[in-house]
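Showing just some of the chains, left in place.
Labels for the chains are A, B and C, by order of writing; each one numbers its residues from 1.
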Amino acid sequence: MSKDALWLSIRDEVSRTAAEEPMLASFLHMTVLRHKTLDDVVAFHLSSKLASPTMDARVLMELISEALAADPVIMQSIRADIEAVRSRDPACKDFSTPLLFFKGFQALQCYRIGNWLWRQGRHALAMHIQNRISEVFAVEIHPAARIGKGILLDHGTGFVVGETAVIEDDVSILQEVTLGGTGKESGDRHPKIRQGVLIGAGAKILGNIEVGKGAKVGAGSVVLKAVPPHVTVAGVPARVVGVCENDSPAEQMDHRIQEPLA
Amino acid sequence: MSKDALWLSIRDEVSRTAAEEPMLASFLHMTVLRHKTLDDVVAFHLSSKLASPTMDARVLMELISEALAADPVIMQSIRADIEAVRSRDPACKDFSTPLLFFKGFQALQCYRIGNWLWRQGRHALAMHIQNRISEVFAVEIHPAARIGKGILLDHGTGFVVGETAVIEDDVSILQEVTLGGTGKESGDRHPKIRQGVLIGAGAKILGNIEVGKGAKVGAGSVVLKAVPPHVTVAGVPARVVGVCENDSPAEQMDHRIQEPLA
Amino acid sequence: MSKDALWLSIRDEVSRTAAEEPMLASFLHMTVLRHKTLDDVVAFHLSSKLASPTMDARVLMELISEALAADPVIMQSIRADIEAVRSRDPACKDFSTPLLFFKGFQALQCYRIGNWLWRQGRHALAMHIQNRISEVFAVEIHPAARIGKGILLDHGTGFVVGETAVIEDDVSILQEVTLGGTGKESGDRHPKIRQGVLIGAGAKILGNIEVGKGAKVGAGSVVLKAVPPHVTVAGVPARVVGVCENDSPAEQMDHRIQEPLA
């Protein structure tokens, strides 16, 4: 979808909603309709979420605008994430709903700002942003973690991602997933999630292990060993229970799994 | 319990608390004691929880009052839910505590307002309410889901309920439960939970499957297939591990399960 | 670590941060640098978190100061918890970060205040504090539960602890853990967690059962029976899968477990 087409779709959707629902009209005008670019909308809306007595909404808005201007990958990722939610979540019928109302989506975009601050060496401010994300969205992504684009973080409640975790592009992750470490040694100690992986609700993936490209992790699984590409794992602890039926389980969002081998 | 008896009990309890704890006296007076009906208390207290810079507490209070007046089933359900918490949660010794302080209860009642809005076709406002529920309570119930009365939603953190899910009357649900979909097709795709079911903490139930009347789903289970009535299922993935010992496990709140067949 | 050494380390760390990050300078000065004791910092910062239209930040600050003065065990526990986070969480490189930014840590300390109120017989105020903890941190610890010192509550999202639960000293608990009851009878009905235990992410421990000293509960486990000291349990339901490799798994934070016996 072209950059302009996405922005125009969002504006059209929001214009219709503003006309139908006067109680939200000024919120929608203030947040979306009066802006010239999607970047401005993102800076405005995320700053609404992160504002607190410790950090003024205007300062946050300018900080986010600065991040979006300095690192174009952030907006590319946000655009890809909007399209991922629209495409993969059947409860999402348009492009503006995740932007305005889905807290998994919003938490992920706030992380992207904290991650940019971390990369600039502003660790204390990044930790403050993370603290706000954890309070507002119940999501805890360490600002040093690396996360690609085209991510669907569905609901997101309880999502925990460690400092050295990596999530590649086009991954779908349901609620209550942990990408955690193991042991008290520092260094590289968190999972690496490769492209196209689907991680079911409540799954815990622990340690510096790889979940291979196109793999599927069943809901409620506890993964303690590397997962090969294009397989399904399930169970506590997780075992391979089948070959993954399609190249990108993240796209298919099929959470059914075969029975584990008894 | 008669309608009046419940309201009088709540008033009595709150009067005693207001006399004992002056720091909460005005809160209790403002929220409970000055009102003439339980409906007014509900409208006032839920609007306190949902208010935000986007939506004024007074507008929300009037909206909730409008919903309660238009659809009497909402207040019937709220009354039944209060009695369910009081009866089934041994940590709950009175009727006013869930109303005032239990976020699982409050999140469920806020959903009932969002659901009424959804049924009126006010989808954007319903999504806004759901967004607030997700931020304040860490609960995500799609406003189109259908939920009966006499529900105990204990704690509620992480509760996720999909668009086409159904929960019948007299169900008890612990924290971190998912009633999710599977696949990216729209249409009827979420679980149907029949009367009297008990769902343990952390259970994930996925797909358009039925959990039969009086069944029990063990904590941490991942349910991917229909569950017959009056059985206990447990495990990842869940299997039948026994017959359910009583007609309404939701009433008994006995989370013990037999060992799965090895 | 001596009492003074901890306070001096925190001041030093925060002074450096305030100099580097002017956006946080007044927050850090107001919250930490202008105070003479760590007790004052705790009273100030926790009151920032718990404040709401129902309860003014100044009243909460004075209430917390009163609790800290009346029961010295609270500050001893808070100091031990800070050192526990610093020592066991490899993502935590200093002493001030958990104090300022980690919501698991903050939720636990707010519980300590609510627990003191409960012990004074101020149950309604304790429930109000618990309600705020549940909204701000998505943590639900019943104020009557008893929790020792040297606790690492990592992230904490979804943590649920019942009324008669006990957690002894030097325990580490990851996110989404439940220490729950079973059945609808009141009385002693929740788990007893002995010293040095490590509880992995998502574990559910249900009923009046003991998890013995130095035991390890694997991530995602559902524990329905007592766990002997110095063993590892895992699975749904949990079984003994090995002897615990060291005396204090809480210190080691090693979440790897052996395969369960098939």
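In this text, a residue touches a chain if its C-beta (ideal position, glycine included) is under 8 Å from a C-beta of that chain, and two chains touch if they have at least 3 such contacts.
Just so you know, these numbers come straight off a predicted model, no measurement behind them.
Of the identical chains making up the complex in this file, 3 are positioned in the shown model, whereas the full set numbers 6.
One rule holds in what follows: only the chains that are shown with their structure count from here on.
The two sequence copies subunit B and subunit C touch through a face in which the numbers common to both fall below half of the numbers used overall. If each chain is reduced to the centroid of its CA atoms, subunit B and subunit C end up 27 Å from each other. For subunit A, residues touching at least two other chains, in rising order: 138, 157-158, 176, 202, 220-221, 236. Residue ranges on subunit A touching subunit B, taken from their complex, read 17, 20-21, 23-24, 27, 48, 87-91, 97, 100-103, 136-138, 155, 157-158, 174-176, 200-202, 218-221, 234-236, 251-257, 259-260. Across the complex, subunit A meets subunit C through its residues 53-55, 59, 122, 124-125, 127-128, 130-131, 134-135, 138, 140, 142, 157-158, 160, 162-163, 176, 178, 180-187, 189, 202, 204, 206-207, 220-222, 224, 236-237.
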